[in-house]
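Pasting in a structure now, in structure tokens, and then I'll have a few things to ask.
Every protein chain of the complex appears in place save one, which is left out.
A and B are the chain letters, set down in written order, and residue numbers restart from 1 in every chain.
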Amino acid sequence: MISPRTLRNLKKELSHSVLAKAGIVVVVFMVAMAIFAPLVAPYSPGQQNLDQAREPPLGFTTKETKEVTKTENGSVVIENGQVVTENQTVYNNATLAHPLGTDGNGRDILSRVIYGARTSMLVGLLGTALAALIGVTVGLSAGYYRGRVDDALMRTADIMLAFPSLILAVALVGVWGQAAFRIPDPFVATGFTEWWRGLVGLSAGPMPGDIVLPGTVIVVVALVNWVWFARVSRGEALSVREEEYVKAAKALGANDSRVLGRHVLPNAITPILVLATVQVAAIILLESALSFLGLSGASVSWGFDIALGRQYQSTSWWISAIPGIAIVLTVIGLNLVGDWLRDALDPGIDGEGGV
Amino acid sequence: MTSDAEAAPDAAEGREPVLSVRDLKKYYFEQDSFLDSLLRRETQSVKAVDGISFDIQKGETLGLVGESGCGKSTTGETLLRLREATDGAIEFEGDDVLGMDRDELKAFRRRAQIVFQDPFSSLDPRMTIGDILVEPLKIHDLPAEVPSEQSKGEVRREKAKDYLERVGLSAGQIDRYPHEFSGGQRQRIGIARALMLEPEFIVLDEPVSALDVSVQAQVLNLLDDLQDEFGLTYLFIAHDLSVVRHICDRVAVMYLGNIVELGPTDDLFDDPKHPYTQALLDSVPRAAVEEQGRRVEPLPGDVPSPRNPPSGCRFRTRCPQVIPPKDVEIDQSTYREVMDLRDRIESNDLNLDTVWERADDENRSDKPAFKREFRAEFFAQGLSGENEATVERALDALAEDDHDRAAEILRERFASVCEQVRPVLQSGSHPAACHLYEQPERTEMAAEAPADD
């Protein structure tokens, strides 16, 4: 389906644009992190170590005033039958063991961000795929058949759009609960993880054996976002159906499904692809918002971690900030990729113009 | 509608027509959506094709000409059921096209094909030429049987290459994409695609109008050759009369959804009967030295909207030969002025403010001044006798701002047969739908029913 010319355009546009390259690097990095999480995470994301709670990331030191028992010459000072306490300044130094610091329960933030990428990418990609499936089906049929079908489908879409998406999502999760499916992690299940971690010298602690698939959230984000796909693909179908090659195909005897699948969809795919990349970002944001509110059902998620860090905000900003940065980077990266696709695929499609 | 629509004109007696069309209508409905019905908006119909009848004989090329918006392309697409007809009958070699079910329609598609105008939009930009040419065979799962040593795909590809060469391209270009070809070459590919199913009948919808003249001539010659080679029957839709004269055996001229004249090409071009055909032929600039400085009397005004076409003869609002009532003696240009005035009063398109302004009377009481100014603006020459008196009375009514009565007064005296009765094509080899020529008796024909809309 990708013609050599499309590939050429993609390459050409890529060589022109630094931003596109940056976007691709970020996105590829995030996706790789998500896929190979059990192989690269220094620790299991759930592994707690209260002794090392709230360690700052590398390059930072925090100073903290603590009430500690006063000691003199190794023995506890007792005055008036009471243990004497004194205020002491404690310096928390970053350690190489936790390069991005630890959270309030002493869990390694780097590991949590890596595993959080899994949740975000899963929801983002599956949610977008589902939204695209619903939206493109609806939109193409509406645009292709016009008339009553179009009226009914697009008025529904308008109503959906009028709803604030977050509130709709919260309501839907409220109704349906937080069903989450657990799929065995192939790396762990095959024993590859253990062998690999031993090989590269990462801590051998048991990694989580399951990938948590927040089913409700995926369905909900798709139901909230399919409208965009419907609108874009309807617009494309409306214009493509007027093309004479569509009429020609009908005149040749092609039935509707052939016309839609062979002619309308391929010629409408470019803007849908561009929209999809941007929608992955939007859905990741929505997922983060839902898990921030504690509605996602996944126990490791960027949004969830931001929420966890909220209580330490005044002293340990990184607990919230680092997953936040991860979200921002991913969203920007995806948008840059979307821009690149749009620039590369849009003008060359028809190959006309010139002087 | 007209009662004798069944009797369509037929040029060649004794031959079975490949295609026969009777009283075909295609209306589009605007403001027809759910929201419109919710808001109780009235559905508007656009009468793109409004009751046309013709036959196409085997092996001939019938031209369908007319200006943009006359419904010629809609006719072509409705014939092949790319658009659903509103009413009428189409018979293709005895089969009822409009009544076909899905399977019959698919079988019909193998026998009747179409070539489109725009060489750029008629080929899917994402498919190679090979894919485009093979697609029709795939759709119909052809060929049914293949020699054992070859796969179906190979046979199809061979056929695509063969047809590519027959339309003057080289078989080596089969894996290229449409954008690598020029307009003329793309049009050849479109023709090859239509031929792949070996149809008997092809609708050529402005097949050369997007092409440059030098390339246009190549494609016209190609179409000629293919017709001989495959024994094809063409419906050639075009607006370029020179091209039509060159390629067609018979020609039908359309105006605003109706066929106004139909006849053998040479008859029609050498002796046009309908005033519209005459004006159309006169308007065409010829590429010859005799053309230099030739001044044509162009038709006045624009084609009326098909949303609200004129009653009776569709052409009467621009016709230089509108027929006045028998007892009214009036020259054509003055009659035209009277009719235009009445049309404008009736369509509420008359703004009297400027006339009053010129009459310099803000109170609108100085009727003589108003009438004087009005005449100066609307009538080039003076009227006389009873005509003068009638116009005078109508102007009195207008001065009192009573548009309905003014229209009524004018209608009473000046109503033309052209606006009351829709002329129809008679049988014969070269009929024209015009009251200047023999029409059925008035008594047999109901004046156009108001329930028509």
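Simple rule for what comes next: a residue touches a chain if its C-beta (ideal position, glycine included) is under 8 Å from a C-beta of that chain, and two chains touch if they have at least 3 such contacts.
Note that in this section contacts and distances are computed from a predicted model.
Matching "Disulfide reductase", "Cytochrome b6", "succinate dehydrogenase" or "Nickel import system ATP-binding protein NikD" against the UniProt entry of the left-out chain gives the name "Nickel import system ATP-binding protein NikD".
Residue B:291 is the one among B:16, B:180, B:271 or B:291 that touches the chain missing from this view. Only one residue in the set B:245, B:342 or B:413 touches the chain that does not appear here, and it is B:245.
From the options B:283, B:333 or B:384, the residue with contact to the unseen chain in the full assembly is B:283. For chain B, the list of residues touching the undisplayed chain reads 67-68, 182, 184-185, 212-218, 220-221, 224, 239, 241-243, 245-247, 269, 279-289, 291-296, 298-299, 302-303, 351, 354.
Here is the rule we use: only the chains that are shown with their structure count from here on.
Chain B has its Cα centroid 57 Å from the Cα centroid of chain A. Within the complex, the chain B residues that touch chain A are 33-35, 77, 80, 82, 102, 105-106, 109-110, 113-114, 116-118, 120-126, 135-136, 139-140, 177, 179, 190, 193, 197. Taken together, the chain A residues at the contact with chain B in this complex read 1, 3, 5, 147-148, 151-152, 155, 243-245, 247-255, 258, 262-263, 266-267, 349-352.
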